[in-house]
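Below: one structure, written as structure tokens.
For this depiction, one protein chain was excluded, whereas all remaining protein chains were kept in their positions.
For chain A:
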């Protein structure tokens, strides 16, 4: 027995922090492991820390010199992961958020098994935005990444209250449409809830989770001091005849802007996806056809000899070889400019150019664009665009009318440069897909066909 071996450290604590360094290393490593696994499970919470600490320097866009090469504006690709995104600052944050929403394609034809595999709901008119609650505050960001509201909410970690459940991990991300009239956020999808990612969950599960979780937080209650805006879910129907009819006809507390169709099995995929579709007609949307600032329809009929801004417009990117492409991936080539013209106009590759679809229109063979008749209108007005907050292919329509419209339905604005929007707008002007066609496609007789389900899950 050697008691003094035990006792000695009293007067002479050897300040050995080697063990401490080991332990701190182990702590760091197991924390990193937890984070990595957690991140595999869900979004890293760190991304959320960037929302409040860097208040948006309101439009710094104008000061961006136009000559700055666009490439510099973004090492940002759609592959950028959350970990990297969490390191972004200021304008880059906006850029990142701008690419995080799932964007429906325009419904050009009716998908198979619509009544089995799809949901339908009436899309609220308003600003599409991503609402993030964390660390005691809530921020909504518009489609382009800029902040719409910064407010306290009853969402988990959405306000600085003594809510015991509000741990740092407990952030939420909701896909919403802000409806000006009743100042309500209509939640159309749930991306993250209490720190857990629903990205890889089916729409079926996400909607189930949304409907069971949102109300219990009190987020659907009337506004109060710690809850500035009301949140609300929207009625979602199975896309059978009854559901489709309900979504189309039944009154809702909000102004409708078309119908949204979500494939039940689809995961939340950022960017455009054919597993979410939007459809409109005059009855369920006031915005069915692109209008100008006075609400005048830009129609084919008026194109002949009409003022340029009344024609269907399309913004295309000039490629190095003179080709004009959309922002689709892979890009769809709409046409080609000859080298001489490019030189004369002083255009550079990567420039965004505005065109009107001419009398020749668009013609398709086997669903592929074969020919388009484009009239060059000029360069897009970059000073009025979020030049530094979009990667170069992400520019939208740039007619003045569109700029006004942007604040009303930014979603369509964004989609507009994609092929399906161009085609939808073209079809609306020529052979619109009517509600009756939709109804017919989900008629019971169609149900009996029992087409095999071959919807591939999207990752």
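Definition applied: a residue touches a chain if its C-beta (ideal position, glycine included) is under 8 Å from a C-beta of that chain, and two chains touch if they have at least 3 such contacts; residues count from 1.
Everything below uses one rule, namely that contacts and distances are computed from a predicted model.
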item: Protein name as given in UniProt for the chain not displayed, "Glutaredoxin-related protein 5, mitochondrial", "Importin N-terminal domain-containing protein", "Myb-like domain-containing protein" or "Exosome complex component rrp41"; value: "Importin N-terminal domain-containing protein"
item: Of A:209, A:226 or A:245, the one touching the omitted chain in the full complex; value: A:209
item: Sole residue of A:139, A:154 or A:201 that reaches the chain not shown, by the stated touch rule; value: A:201
item: Touch residues of chain A, complete complex, unshown partner; value: 1, 3-4, 7-8, 10-18, 21-22, 24-26, 28-30, 32-33, 36-37, 40-42, 87, 164-165, 167, 169-170, 194-196, 198, 200-202, 204-205, 208-209, 459
